[in-house]
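Heads up, one of the protein chains got dropped from this complex, but the rest are sitting where they should.
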Amino acid sequence: MIKIVVAGFKGRMGATATKMVIEHERFELVGVLDPHAQEKNLSEISDYQELNVPVFKEKETLVKSVVADAWIDFTIPKVAYENTYFALENKIAPVVGTTGFTEEQVASLIKLSKAQKTGGLIAPNFAIGAVLMMEFATKAVQYFPDVEIIELHHDNKLDAPSGTAVKTAEMMEEVRAKKAQGNPDEKETIKGARGADYEGMRIHSVRLPGLIAHQQVQFGGTGEGLTIRHDSYDRASFMSGVALGCEKVVELKELVYGLENLL
Amino acid sequence: MIKIVVAGFKGRMGATATKMVIEHERFELVGVLDPHAQEKNLSEISDYQELNVPVFKEKETLVKSVVADAWIDFTIPKVAYENTYFALENKIAPVVGTTGFTEEQVASLIKLSKAQKTGGLIAPNFAIGAVLMMEFATKAVQYFPDVEIIELHHDNKLDAPSGTAVKTAEMMEEVRAKKAQGNPDEKETIKGARGADYEGMRIHSVRLPGLIAHQQVQFGGTGEGLTIRHDSYDRASFMSGVALGCEKVVELKELVYGLENLL
Amino acid sequence: MIKIVVAGFKGRMGATATKMVIEHERFELVGVLDPHAQEKNLSEISDYQELNVPVFKEKETLVKSVVADAWIDFTIPKVAYENTYFALENKIAPVVGTTGFTEEQVASLIKLSKAQKTGGLIAPNFAIGAVLMMEFATKAVQYFPDVEIIELHHDNKLDAPSGTAVKTAEMMEEVRAKKAQGNPDEKETIKGARGADYEGMRIHSVRLPGLIAHQQVQFGGTGEGLTIRHDSYDRASFMSGVALGCEKVVELKELVYGLENLL
Partner (left out) sequence: MIKIVVAGFKGRMGATATKMVIEHERFELVGVLDPHAQEKNLSEISDYQELNVPVFKEKETLVKSVVADAWIDFTIPKVAYENTYFALENKIAPVVGTTGFTEEQVASLIKLSKAQKTGGLIAPNFAIGAVLMMEFATKAVQYFPDVEIIELHHDNKLDAPSGTAVKTAEMMEEVRAKKAQGNPDEKETIKGARGADYEGMRIHSVRLPGLIAHQQVQFGGTGEGLTIRHDSYDRASFMSGVALGCEKVVELKELVYGLENLL
């Protein structure tokens, strides 16, 4: 059994992670942390009446009271760096989903983790399927430089293309033979038809009610096509990645950045 | 058996139509017409050695020599109008795939067809699947005004969006509740990501080697999606529509425009 | 404004319908009915504190207290028939989503509705997208008798094929040219590969975690393909159909069976 604490358990992602740890057969929840918590024990929450898990408002109190192997962190950027540093100092392996770390911060945390011989993971995206999609796309583009991305989201989304689409294009661009997709003489009779141009690759952003978060990376070659598609239906999809992270970090001797490095 | 002549049989579409008529069990090929023909009889062509079908260079000679029920026409715009007029005068029902008729020409042909009590069909698109896709889209958009079109073609194609995509959007626009698709505050961080804007509907044009001609009309509503997709793999797909046209026109008493009016 | 009552408002579907009516700009919720209700007024429920909608435990009390145009019914089969009969007697147009009506019951309700000159709708499926999918499939199969159904659901589902898949196949069978799909000499090297055989049409049932409820009806012809797909992401998708039903029934003079008859 891996002993785990969850920081930021009152937030949406933190609450989902707490539930995942409780239900996971190889994990034991030994404590939760949140400065906004009113409870002293998780048993005060109606869904968790039969549990006995202490609630902490300060990390210093937590480490004095419980012994943990892994530290799941879904807090805010300002807090997350401090928490991750603190976890490593205490030889608890952090699994961090908060975004917004600077390169310097990541570098200093990796350095500390090595000194402490403690594993850890910072991941901007915990959906295993999305991470695999990007990895496969980066491999395929080496053989099929002709590629377009179609990403489809609900129509509340404000930015187009999506962050994942841009990230995928960036990763492909590093290994792709330079090439402008489409016919050199093609013409748009209505502006925008051919989508966004990212280094010669085209990205199309579909926005419709009902949709959740979907992305299709489509490759073409002589007489054939290869398509890699990820469908995200629910925030719960992130939790498989968080669980995988917890299982892996306790065997590592340093912190890594990006779930792809554990796959 | 329906007796059929094919005009423009030396062209690519005409040759395919000739082959279809020969192989169709309810059709009899009674003559073919082409000013560029060198042959006197189809039997001079190696694939058709066992046939006995006269070849004509002039339409006047043809009607004196053979009796026909239907006249398939895949010629050039200039000739097609004359041919269609001539077929109707001779009470042969025309099935015309040549594009480029003016509205006046169509009107005058319909008038003549009524006077002659002779059926006929002029169709810019003979792919039954594509015609059904457009018909279904026009129905669905009345219940799902949120719609985007993704059309995908080989990367030799010059124009974007495709003619079929624009035609589909035009047909939907006539019955669709006015609405701009997407979030009112959405922002393109890379220009063109949200595709072409046709009266609030978005059209995305994908161009990749290997692809042939594909179109997906995608609707979204609260908690659900509806997608209608047509894949065209081969020019032969047009021939089901031509065959259907021949079977229907011999029962009509006037000329109609658009295959959708026979479905 | 259409004045509406909801019967069975404590159930899952009834609660969703209640919410829909409250939020719909052309509807006014005038009362709710449920024998299990503890409340006297919806305002006792935390989400609805600002409303003033009386709660009834008996239908007889309801009709004495409020005037309604439409009666949404998501109760249990035994109760639904009585309720629908009662609504028609009181000239309130019923919109009924409860399943399990016998043919005799439907016939007697239609007869009553005509006598009362009151509209109504009984629909086993309120997802407009699913109903359109079935309607389009029934049209397309007349031109493309080669068809297979792929339905995809979460892996908690017990029955295969799904009810919607069988219903779709039944509807297509009535108008489809008899034909066994696939090669007459085809062989399954692993049993079941070619799916379920329904009158020559093949049905394939995919079950995977993460999926919700999806169905693809795929047609093939010479050189082309036509695919109609419905994706259901959320139970809320039914409510567009319920809303449409309420708007239509108040203009009808008799009860109809099946949402397709209102599209």
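As written, the chains take the letters A, B and C, and residue 1 is the first residue of each chain.
Methods note: contacts are C-beta pairs under 8 Å (C-beta built on N, C-alpha and C of every residue); 3 or more make two chains touch, one makes a residue touch a chain.
Everything quoted here is computed from the prediction, not taken from an experiment.
Visitor: Out of C:Ile22, C:Val79, C:Ala196 or C:Val250, which is the one that touches the chain we can't see?
Guide: C:Ala196
Visitor: Looking at the full complex, which residue from C:Ala37, C:Ile110, C:Ala160 or C:Val250 touches the chain that isn't shown here?
Guide: Per the contact definition at the top, the residue touching the missing chain is C:Ala160.
Visitor: Out of A:Val30, A:Ala127 or A:Ile150, point to the residue that touches the absent chain in the complete complex.
Guide: Result: among the candidates, A:Ala127 touches the missing chain.
Visitor: Among C:Gln181, C:Gln215 or C:Ser237, single out the residue that touches the unshown chain.
Guide: In the full complex, the listed residue that touches the missing chain is C:Gln181.
Visitor: Counting contacts across the full complex, list the positions on chain B that touch the omitted chain.
Guide: Listed in rising order, the touching residues are 210-212, 231, 233-234, 237.
Visitor: Touching residues of chain A against the unshown chain: what are they?
Guide: Residue positions of chain A that touch the missing chain: 127-130, 132-133, 135-136, 139-140, 143-144, 219, 221-237, 239-240, 244, 263.
Visitor: What residue numbers in chain C mark contact with the hidden partner chain?
Guide: These residues of chain C touch the chain that is not shown: 146-148, 150, 152, 155-161, 166, 181-183, 185-198, 202-211, 218-225.
Please note the rule applied: only the chains that are shown with their structure count from here on.
Visitor: Whose Cα centre is nearest the centre of all Cα atoms in view?
Guide: C
Visitor: Pick same or different for copies chain B and chain C, depending on whether their interface residues overlap by over half.
Guide: Counting which numbers both chains contribute, over half are shared, so the two copies meet through the same residues.
Visitor: Which integer distance in Å separates the CA centroid of chain A from that of chain B?
Guide: 49
Visitor: Per the centroid of Cα atoms for each chain, what is the distance between chain A and chain C, given in Å?
Guide: Here the centre of chain C sits 38 Å away from the centre of chain A.
Visitor: If you average the CA atoms of chain B and of chain C, how many Å lie between those two points?
Guide: 37
Visitor: When you check chain A against every other chain, which residues touch at least two of them?
Guide: Residue numbers touching two or more other chains: 210-211.
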